[in-house]
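Of the protein chains in this complex, all but one are displayed in their positions.
The letters A and B name the chains in turn, as written, and every chain counts its residues from 1.
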Amino acid sequence: MKKLIATALVAPWLLAAPVVLADIEVGVINSLSGPFAAFGERYQAGMEVALEEINAGGGVRGEPLALSVQDDRSEATSALAAIESLNRQDVPLIMGSYASSITGPMAQLMTRQEIPLIVLGSADNSITKPGSPWVFRAKHNSSIVAKSYFDYFDFLREGDDSLNTVAMLYGNGAWPASLAEEGARLAKERGYKIVGDQSYDQGTSDFRPILNRFRSEEPDLLYVVAYAEDGVAIARQMREVNLNPKAVAIDTGAALPSFIDQVGDLAEYVVTVVSWSKDVQYKGVEDLYERLKAKTGEEPTFYEAEGYLALRVAADALERAESLERSDVRDALAETDLDTPVTHVAFENFDGFQGQNPIRSLVLQIQDGEHVTVFPTDLAAEDVRYPTPAWEER
Amino acid sequence: MFDYVSFMQNLSNGVLIGGVYALIGVGLTLVFGVMKTINFAHGDFVILGMYCAVLLNTLFGWDPYLSLLVAMPLGFLTGAILQRVVLSRLVEAPPESSLLVTLGLSLVIGNILLLTFGAEPKSVNVSYASSTVSLGEVRFSLILLLAGLATMVVIAGLYAVLNHTELGRAIRATADNRLGAELVGTNTRRIEAVVFGIGMALAVTAGVVLIPLLFATPTFSGAIFTLKAFVVTVLGGLGNIGAAIAGGLLLGVVEVMGASYLTSDYRNAYGLLVFLLVLLLRPEGLFGKTVKRV
Partner (left out) sequence: MKKHYIILVGLVLLGIVYPQMFPGYLSVAITLLLYAGWATAWDILGGWAGQVSLGHASFVGLGAYFVAVGTAHHDIAPWWSILMALVAAAMLAYLWGSLTFKLKGPYFTLSTIAIAEILRLIAINEGWLTGGATGVFIMTLPEPFGLDLFSRQVNYYLALAFAAFTVLIVMLISRSKFGYQLRAVREDEDSAMASGINPTTVKLKAFMISGALTALGGGIYAIFLSFIEPHTIFYLLLSVQIALTAIIGGRGTIWGPCVGALLIVGSGEIFRTMFAEANMLIYGLLIMVVVMFLPRGIVGEPARYLLRRAYAKRAQG
């Protein structure tokens, strides 16, 4: 019986072991099933585009690059098992995962086991603050995103000094909560008055009670952090209750092309912060847009771009590393200075962060049914449209 | 100062949301009343209805309400078959088996949807999605009004079937006393399949009606709907159709009023607290008959 148990435990590993070993294999832990699969699929597509590009350009260190992908079922314990599994394959580094509840434990374990981690999706501050010498994040975090929104608000205030009050509405997940925390801090620091601060539990997308409360406060700015479906509901219900702020920011939800499809005309004037957009003024961006689009058959988003970015960073470090030993790979990652069509990458230690790329986030505004980069001004494709007209005037 | 308009606004929103909750709950109540089965897949049946509307909309451009013509009969058939193939085998099994098998079923439905439609949330964008009807200064959401109307039609129809048809009599007899119904010649096995079919058709209807309002996600929102349905049915009294409406309205009003005048982060807790209170103080439900329960 005991033998049977042991065999039962080990057999799947033997079966699952790859038959043909590529020359250089990097580990990927991604949410391919479970509640985060929608994001996992997008990251996967982005990584595949980067992989094709890298191998078409001769691979890494003269050999083809391959991905060893493990599903984390959108849960932390499976991700930890996947780390052990990839560790046995001796991968030089691992990329992963989407949620902070998965990426947090991964970062902890990999730091202790001294395996370099390139963060794929999680944007929570806590992953790189205080961080560790083994954890690297090329994409943004809560501080950077919140700062982008308030820099944008400051920019608007330069032209309209009546901008003063802000109302905040956010989900109670880790990302919305941390973005709201940072937002509240910045609002105080920069002299905005918070007239509404409400969080919600995911459920039946009824925001009317909250929006009605806000209406009586007449906020100048509305700062919303919500995922896709809730973002759409909020945009629609704002019109229903006739809430008219001068500027509306909806993080995450409003960044997806489906937001515009679903909300239609009501989406106009809404802004959202992303790490990448197809019209940003970086070299090679049109080409990347075309390839991402060909891969998924849909309008690409910053999710695919971030997947692409993570693998580009990995390949660049592997190319430059003295050997494929993990400590050498880590040293190479720390020295990264890479230009990509997504952003520039250099990992730095600042403001208590470690191994964080101080990426410049972009503020997109929805104009005539398209996401358009409007801020920071030197990367912008169009001018900001401001103020948002009241619903009756549209 | 007390703002009368916004109070009426919130109250009416609560009532309308409550109508949606009632529609989600009524199928669960019926199934429990007759079969004493707690159906954990009920919320996933609702999601199936949502996807049905999404599919018919993308393929043929149908309005969600039109797709009820396909969704309802399909839901009834699927439910009846599921009862025959899966649940009817569990008559002899320990009492929690049906709860467990429906939990498994909920995982299966969610993941089949995930594999066919992908994980991306899907919805149907109707032109009237954010239209409102005004009554004085109070605004009503048009889709919520339509959903409330649908709830009334469906529950009235169900009421008529239960009280004025031969089938309804047999269903009520089975619910009251299974053995007695069998003794007077009712085929209770067939009745149970029909009831589960009706329960699923009602859930699917709720899904279709909700799609202009909410997004369909394959594995996420099923549990939320199931939980709401439980709360509605227990508030009204499990197995009592008419009371499901009252339970739904109460839940909607409690949630919306709590979120409006207390704090919105505990919105779901307000409903659950009232649910617990009712369960402990009046286990037969607010509107149930006072009978001792097994």
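What we mean here is this: a contact is a pair of C-beta atoms (placed from the backbone, for glycine too) under 8 Å apart; a residue touches a chain by one contact, two chains touch by 3 or more.
Quantities reported herein were computed from a predicted structural model and do not represent experimental measurements.
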Listed residues A:Glu63, A:Glu84, A:Glu218 or A:Asp383, member touching the removed chain: A:Glu84
Among B:Ile17, B:Met50 or B:Leu114, the residue in touch with the chain that has been omitted: B:Leu114
Of B:Met257, B:Leu272 or B:Leu286, the one touching the omitted chain in the full complex: B:Leu272
Option touching the unshown chain, where A:Asp154, A:Asp201 or A:Asp331 are the choices: A:Asp201
Listed residues A:Ala76, A:Val91 or A:Ala187, member touching the removed chain: A:Ala76
Contact set of chain A toward the excluded chain (per top definition): 2, 5-6, 8-10, 12-13, 15-16, 32-34, 37, 70-71, 73, 75-78, 80-85, 87-88, 100-101, 104-105, 107-109, 112, 124-126, 130, 172-174, 176-178, 181, 199, 201
Interface with the undisplayed chain - residues on chain B: 38, 86, 89-90, 92-97, 99-101, 103-108, 110-112, 114-115, 219, 223, 227, 230-231, 234, 265-266, 268-269, 272-273, 275-276, 279-280, 283, 293-294
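We take it that only the chains that are shown with their structure count from here on.
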Length of the line joining the C-alpha centres of chain A and chain B, rounded to whole Å: 36
Footprint of chain B on chain A - complex, ascending: 33-41, 172, 198-206, 208-210, 212-213, 216, 228-229, 232-233, 236-237, 239-242, 258, 261-264, 266
Chain A partner contacts - residues on chain B that touch it in the complex: 3, 6, 9-10, 13, 17, 20, 111, 114, 118-121, 123, 125, 129-130, 132, 139, 141, 213-215, 217, 219-220, 224, 228, 255-257, 259-260, 263-265, 267-268
